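A single protein chain has been omitted from the complex, and every remaining protein chain is retained in its original position.
Labels run A, B and C following the written order; every chain starts at residue 1.
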Amino acid sequence: MLTIGMRVNLDKKKAETVLLQLIQLLQEKGVQVYIEPSVAEKTGLHELALPIERYPEFVKIVFVIGGDGTLLGIARQIAPFQIPILGFNVGNLGFLSEAEPHDLSDAVDRVISQDYYIEKRMMLQAELVRDGRVIEQGIALNDVGIAKGSFSRMINCTVSMDGNCIGHYSGDGVILSTPTGSTAYSLSCGGPIAWPELKTILFTPICPHTLTSRPMVLPAASILEVQVSAIHQEMGLTIDGQLGYPLQSEDIIRIQTSTFETHLIKWQERSFFQVVRKKLYGEIVDDKMGG
Amino acid sequence: MLTIGMRVNLDKKKAETVLLQLIQLLQEKGVQVYIEPSVAEKTGLHELALPIERYPEFVKIVFVIGGDGTLLGIARQIAPFQIPILGFNVGNLGFLSEAEPHDLSDAVDRVISQDYYIEKRMMLQAELVRDGRVIEQGIALNDVGIAKGSFSRMINCTVSMDGNCIGHYSGDGVILSTPTGSTAYSLSCGGPIAWPELKTILFTPICPHTLTSRPMVLPAASILEVQVSAIHQEMGLTIDGQLGYPLQSEDIIRIQTSTFETHLIKWQERSFFQVVRKKLYGEIVDDKMGG
Amino acid sequence: MLTIGMRVNLDKKKAETVLLQLIQLLQEKGVQVYIEPSVAEKTGLHELALPIERYPEFVKIVFVIGGDGTLLGIARQIAPFQIPILGFNVGNLGFLSEAEPHDLSDAVDRVISQDYYIEKRMMLQAELVRDGRVIEQGIALNDVGIAKGSFSRMINCTVSMDGNCIGHYSGDGVILSTPTGSTAYSLSCGGPIAWPELKTILFTPICPHTLTSRPMVLPAASILEVQVSAIHQEMGLTIDGQLGYPLQSEDIIRIQTSTFETHLIKWQERSFFQVVRKKLYGEIVDDKMGG
Partner (left out) sequence: MLTIGMRVNLDKKKAETVLLQLIQLLQEKGVQVYIEPSVAEKTGLHELALPIERYPEFVKIVFVIGGDGTLLGIARQIAPFQIPILGFNVGNLGFLSEAEPHDLSDAVDRVISQDYYIEKRMMLQAELVRDGRVIEQGIALNDVGIAKGSFSRMINCTVSMDGNCIGHYSGDGVILSTPTGSTAYSLSCGGPIAWPELKTILFTPICPHTLTSRPMVLPAASILEVQVSAIHQEMGLTIDGQLGYPLQSEDIIRIQTSTFETHLIKWQERSFFQVVRKKLYGEIVDDKMGG
């Protein structure tokens, strides 16, 4: 029997409605459904409660009802388990969420009949090294950012790849991004858009002081190190723009491709470029049409 | 008798040597010299002490020994008095400092014989308005920045000119710059280089989420307002990247051309473009040659 | 009696319909209307024919029915006569055309009752100097472009302002733009958006080989000179992207603010920023609301 774990961002309007509709549709088809305990509490569906830690035992697919931000958080949590994720977009058009709330029944049918493919998205592993010891580590689906605070004007980043110095970057910081993250903050910083299934790490300086500092496309197999320095203490490391750690001068952030990947459920007929065109170019693209 | 006030950044190597040489050169020529009390203390030249507040009474010209950063701070302090400033650059090549440490004697002769011209640089006045009241105000020679902190991903800025909405900008923030500031942080954010004596306000979004958000060149006579909002509280206002004020959601920052100007002493034969070419293009330009 | 000269781009769909409606509306109000001879021929309205050369004698206002491109051409032709122009936009939203085809009657009433203001737009004068002689000259409302051809990779431009070298630019060429032209080709090349009534000349290198080459905002009172060189002969000078002249190595193009201005008729309530937001940001902006 198919077992689906459902994660929902109840701050989003429509999210609860979509959740309840999906539960009903899935249960009608004989699918076992689980929701997180806090949501079970809130909705009174106590018998469906299952904490995410127990997903590896039971859950075959995760449904995420929210926006790209919600999905990012779940993806990091379940990265070690390789459980495929289907995102239901209840906010603005997203790059990660595939299903639209207006075709829930269709989405459920497709999932049950396995009429989809799995897109494997590389992730980044980040380690914060202080005085030679790893003191924090995390995994990112979008990006690892190293940035100054709002009052400080500049931080210095010395960036190396496999021990070779790439360069010294003074400015607001640097961002290391997966192809998945290339349409997020990296793009705002001037980085290129990368085809989501590529294996590559994008390195983009943020408002660099030196005008010749440009975005770089680097091998997925490389180990990147960023050593920060500044005369102030207002620097931070962020994971997917969601988790933050304060940095100190001389800290090293080591970034490499994670051994984990995010497995996204995708329909065959919608292309990445359609989303780019709709979301970035403002084009009106028919969802149902090929590319 | 010519009276010169001298301000020095003793953190810079060579600064104290240059200071003492200048004092000697000036005193030999019969110029009255003043230095700040803390420096008088440190150097034992107690009889030369004069606090900057008393400059309007006595001082005809200010010498600044330091880098562009030092000069920015002095320029803001003496803005109301229109006392001309001559910068002695003891760090990297600067845009504001005109005199080089290796020709101190020449610089002194020129100042005494008035063989220079005064470049008038516009300044910006910034007011921080909260709940309808102006709670802070400041004056900037370079720029007024409004930016997110290191952990927060995005702030929203609604920008208007003379009451007309320019647009909504989501991203790392926005920067309003004078032509003088156009070669500083604004340039790192993608803004254009402006001829320093122009009267215009440059508006540049910082890493904007919307790719169509572009730098703008706006009339010096306009009143610009930036209203910030964010779901977090990590936002700040900075003046010349040196003074900072925390911002709250719904704060309005009102920016307009100041009634004060900075008066810079400049030699005739060195052009702005020479500095641009040396500093930004890395070109080797002969200082002594016309542009 | 008010006399209006009408210029129309009949290649645009709807243009002839708009023309005929306007003629009828204007004649009903007792306005004397003229059209160009070729259009008079085509529409059978022979008695309305008047060549543009005779506009200075008779015509008080010019109506242009077309797109921004059509208006640019007319603006150059009538620049010496300072006759105000009202553009009727029959294509995509334009920056220069103020009136929309769906409110022709309203536009006519406003013109007759003088319920509008005149926006004065600076123009550029360009001279092509070869072997010390001016061999071509032209006037531009948008821009003066100097560019390589499709097969040649690079041209070199040495650019100076008032005799001072700005820099050497290798790449696809350079563009000198008015504020009006700042939303046209200059923007595609990375230039800033300038408030249309500013007096300034924008200089933007096109795909420069040197990454530090950045757009510049220069004084309207300056004389700019661009000397081109290349090992090939595929270089051209363009005026508003509409007129072209082949260039030879060592040619100098001299650009300065023209003594002529274009006088555009504008409604009070629509702001430049509304058009920017609609056209560039893809925002949905209500035409009738203050900006």
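Everything that follows uses one rule, which is that a residue touches a chain if its C-beta (ideal position, glycine included) is under 8 Å from a C-beta of that chain, and two chains touch if they have at least 3 such contacts.
Small disclaimer: the values here were computed from a predicted structure and weren't measured.
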Out of all the chains shown, which come into contact with the hidden one?
-> A, B, C
The listed residue (C:R7, C:K148, C:H263 or C:R277) that touches the chain absent from the view is C:K148
Any idea which of C:L20, C:I118, C:V134 or C:L211 touches the chain not displayed?
-> C:L211
Missing-chain contacts mapped onto chain A | 160-161, 163-167, 179, 182, 187, 191-195, 197-198, 200, 202, 210, 212-219, 222, 271, 273, 276-277, 280-283, 290-291
Touching residues on chain C - with respect to the absent chain | 147-151, 153, 171-173, 185, 187-190, 206-209, 211, 234-236, 238, 241, 244, 280
Name every residue on chain B in touch with the hidden partner chain.
-> 211-212, 214, 282
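Heads up, the rule we're going with is that only the chains that are shown with their structure count from here on.
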Between chain A and chain B, two touching copies, which fits better, same or different residues at the interface, with half of the numbers shared as the threshold?
-> same
What whole-number Å value describes the gap between the mean CA coordinates of chain A and chain C?
-> 46
Per the C-alpha centroid definition, the whole-Å distance linking chain B and chain C comes out as 37
When centres are defined as mean Cα positions, the distance from chain A to chain B in whole Å is 41
Touching at least 2 other chains, the residues of chain B are 187, 280
